[in-house]
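Sharing a structure here in structure tokens format.
Missing here: one protein chain of the complex. Every other protein chain is in place.
Think of it as A and B in the order they're written, each chain with its own count starting at 1.
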Amino acid sequence: MRVSVFHLVLLAGLAAIGATGCTDAAPSATPGAEGKPLRILSLTPNVTEILFAMGLGDRVVGRSNYCTYPPEAASVPAVGDTLQLNLQEVIRLQPTIAFLITRRTEVPRRLEGLGVRTVPLESDRMDQMLQAIRTIGLETGRADAAQALLARLRADLEAVRGRVAGLPRAKVLFAFPMTVGSARIMVAGRGTFVDDLLGVAGAENAYPEAADWPSIGPQQVVALAPQVVIINATGEDAPPDRAEAIRRAWDSLPSVPAVAAGRVHVLTEAYLTIPGPRIGQAARLLAETIHPDVKGSGALRLKAPDPLAAPQERKP
Amino acid sequence: MAQNGGNPVMPGGGPQGPAPVAGVPPAGGPYLAARDIVFAYGRGTPVLNGLVMEVGRGRLVNILGPNGSGKTTLLRVLVGLLRPSAGEIRLAGLRLGDYPRAALARRIAYVPQDTHSALGFTVLETVLMGRSPHTGALGFETSGDWLAAREALRMTDTEPFAERGLDELSGGERQRVVIARALAQTPELILLDEPTAFLDIKHQHAIYGLLRRLVRERGMTVVCVSHDLNLAAAYGDDLILLDAGRVAAAGNPEQVLRPEILSPVYDTPVEVRTDETTGRPYVLPRPPGRLGDRAR
Partner (left out) sequence: MRVRPFTSRGYLVSLLVGLGAWGVVAAVAVGIGGRLWAWESAAQMRDALNLRLEAVLTASVVGAALALAGLAFQALLRNPLAEPYILGVSGGAGLGFILSYLFLSIFWAPLLGFAGALATVAIVYTVAQRRGRIEPYTLLLSGVILNAFYGAAIMLLTALVSPAKRGDIAVWMMGNIGAFGPQWELVGVVGAMAVGAAALFAVLAKGFNLVAVGEDAAGAMGVNVGRLRIVTFAAASLVTGASVTLAGPIGFVGLICPHLLRMVLGPDHRRLVPAALFFGAAFLVLADLAACLWEGAGNRALPVGVLTAMCGGPFFIYLLRTRWRRTAEIQ
């Protein structure tokens, strides 16, 4: 058939539609989807954990100074943190996508300026963190790995919830150790990630108001009258003599029910406050601490082995 | 009576032994004696260079000399504020260093040239401070202390402004208050550094009149640094003339105020006349150039 002008115009129109269709396909180009090599920059510790848990550990080319878990992450080059970013190093590593959690808008802008697709995430609440996993899956073209991780985590949380279902909800105060010279301690307010964990572990947050990480004084603690107190002493606060000092400090408030009943627990695990793949362990630890009879009951064993237990191989 | 060493001019007697003068003869030695005093601020040239002097009890003694001759320094050494690098000072026969500080303060009063009137003390409070060597550790005052303070105010004619602040007074009034403070110490010996430096003639004579009354009526010994030769001559019993850290001449006014002694020390020609009314000498400087020149 003779190719007429009409056919040409039709072809051009279809091609144009097809081209625009392609560019509209995803909010922006997903490197993994198009088959380009995936080079991930992760600037937040829990994001790094999630990436490794999803099996993307070998794709992480840069991390922040504070991304120290899992141990394999230590061999990834560090580029500073969201306060002080080593842009030279970032450029050298040539990441194709960056994930971070920050309130400082200039950092994503900077990275975008360098041509790195930057995806800001949120993890202040449990569901935000779960959504972040989903987003990472989409952005990296590994939606299936994300789904698998989400399923594991949901199952872990359900297991804990199930075990503590019938037990009375204790009034729990989750706090950090006191600092030198200050009369206040930081506690988890309502509407935070730790607050969500407490809910899963069968506890009610003794602090009644929605607040990020409020600082309260000892008089307020007496007024709150928690039944269980959990102090998360990590890093330099972890050594036994520090734990002793913390317990002694709390002993000076005998009217607090937790102190009177000897229910002031010092936990040194750092993952309690990291919204990441270890929330299952965190929820279990909290549940066992808050409801001691739950411990060692076998029913709390997690469905799948620790997703981070298997070592990841790094390809250069 | 004053003596000097190392200088050919002698007061009316030989090199050994004091010449008798009217007044209390020193029993067992002079009341205040300084021997071979050497003192320098830091590492510079010594301000006092082998100085020797004596002061008899119950005398009004004036220390004179050109600027830089060491008058103020000598006074501070005599009080014990500065320690000489050589020589010793004896008060009533005992070395100055042998007296405990408080005991010394009960016997010697010092009236310095500058008064810092700081922080708003009243006249009465200032004068009462003179009782410090007599009050105890915490400074409690007795009625005796208040009597001494009131007496000191009366003697210096400063009672009318007892309740006023020190800063509100004129220079002359402030000077009298400081003297009152020294008097409140009920000392035997008063050392004053140019007490009439900034006063007008009426107050200059008032102060010196007071000093002479203290000597005559109370038996105090007064040693006064002065820049005014004639004032010193009019009121002083003894004069000590300093030159470059040593005593150039010592004796009564007639003995010391002589042109052949004064001109080399002050480096200017002088004439000495006698005041017919008082019988005391007075000094007329005669610097070169036409005196009495008037502007036309």
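In this section, contacts are C-beta pairs under 8 Å (C-beta built on N, C-alpha and C of every residue); 3 or more make two chains touch, one makes a residue touch a chain.
None of these values were measured; they are calculated from a predicted model.
**Q** Counting contacts across the entire complex, name the shown chains the missing chain touches.
**A** A, B
**Q** Can you say which of B:R76, B:R90, B:H227 or B:R280 touches the chain missing from this structure?
**A** B:R76
**Q** Hey, which of A:L41, A:A159 or A:M178 is the one touching the hidden chain?
**A** A:M178
**Q** Of the residues listed, B:D98, B:E141, B:E168 or B:E271, which one is in contact with the missing chain?
**A** For the chain that is not drawn, the touching residue is B:E141.
**Q** For chain A, which residues touch the unseen chain?
**A** Considering the whole complex, chain A reaches the absent chain at 83, 178-185, 215, 217-219, 222-223, 225, 245, 248-250, 252-256.
**Q** Going by the touch rule given at the top, which residues of chain B touch the chain that is not shown?
**A** Where chain B meets the chain not shown: residues 41, 76, 79-81, 101-102, 104-106, 108-112, 114-122, 124-126, 128-130, 132-133, 135, 137-143, 145-146, 163, 167, 178, 181, 185, 191.
Keep in mind that, in the parts below, only the chains that are shown with their structure count from here on.
**Q** Return the distance between the CA-based centres of chain A and chain B, expressed in whole Å.
**A** Centre separation, chain A to chain B: 88 Å.
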